[in-house]
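Worksheet: the structure to be examined is printed underneath.
In this view, the complex is presented without one of its protein chains, the others remaining in place.
Right, chain A next:
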Amino acid sequence: METFLQVVANGLMLGGLFAIISIGLTLIFGIIKVVNFAHGEFLMAGMFLTYLITTQLGLHPYASVVVVAPALFVLGAVTQKLLIQPLLSARDEHVQIFATVGLSTAMINLALLIFGADIANTPSSGLRSSIQLGPVRILEGQLYILICAALLVVGLEFFLRRTQTGRAIRAVAQNRAAAQLMGINVNWIYVLSFGIGAACVGLASSLVAPLYPTSSTIGTYFVLTAFVVVVLGGLGSIPGAFVGAIIIGLLDSLAGFYIGSDLREAVVFGVFLVILILKPSGLFGTRLKLSHIS
């Protein structure tokens, strides 16, 4: 029983990690309808920034978020403005996807050039110490990640539903043309949304960096799972991403322990496929929106 609880706790912590990384991705997808393949590299950039700030200035990794999140906001906004925006009118929307693939490769190689192929260690500042909660043992840093992910979901939902800007963003997401007719500056909303999505990744970077060594390819370790989480939860749904992440985390942990580490990916992706067959739009997804066609 004790072991089972520990496996579940490990799964929850892993789910929190997947959630904090996936929220920005689903936000960008839900609003701009662009699949950002450079998402993992945004995380990598944020983690290197956290590494530099903590090692050069001696700050706590969490404190670096006041620099990292705004910096990632700018990176996201600039990506939207200079890379995605000019391609929005392209006849085939796949052009944007390949643009983000190109951005991803360029960012990995730029990081290789600057930081080399070695790993960079952000000081863990005590976040790697484990705490005993009843029968289970978890890492302090992982617990904070789970809490922050939950708070971020609540905060973003509040922003999108209760503020004027949030409503404008949702209007654009629901129907780009109609929103434009209502006088919303669609391009500005896109730049803002990409920036917010990227800033969420910035927050994730500062939380994740003290727990995982940073390298130029760290993004590729997380990005596939992030996509699975986002599709499972329903593309564009923020609570969906959170629930999807927890499910994937639990599955990964349970399958890894009770079935075998070599088969855990087969189990995770098998369950993922079954859910999609039963509910093609994902757990929290709505049907295909008309704006997709407009």
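Going forward, contacts are C-beta pairs under 8 Å (C-beta built on N, C-alpha and C of every residue); 3 or more make two chains touch, one makes a residue touch a chain; residues count from 1.
Assume contacts and distances are computed from a predicted model.
When the listed names "Fe-S-cluster-containing hydrogenase", "Branched-chain amino acid ABC transporter substrate-binding protein", "Heme exporter protein B" or "Stage V sporulation protein AD" are checked against UniProt, the chain not shown comes out as "Branched-chain amino acid ABC transporter substrate-binding protein".
In the complete assembly, the contact with the undisplayed chain comes from A:Pro213, out of A:Gly102, A:Pro213 or A:Gly270. Checked against the hidden chain, the listed residues A:Gly102, A:Gly260 or A:Pro280 yield one contact partner: A:Gly260.
When the whole complex is considered, the residue among A:Thr3, A:Thr163 or A:Thr286 that touches the unshown chain is A:Thr3.
From the options A:Val66, A:Leu112, A:Leu133 or A:Leu151, the residue with contact to the unseen chain in the full assembly is A:Leu112. The chain not shown here touches chain A at positions 3, 6-7, 10, 14, 17, 112, 116-119, 121, 128, 130, 137, 139, 212-213, 215, 217, 220-222, 225, 252-253, 256-257, 260-262, 264-265.
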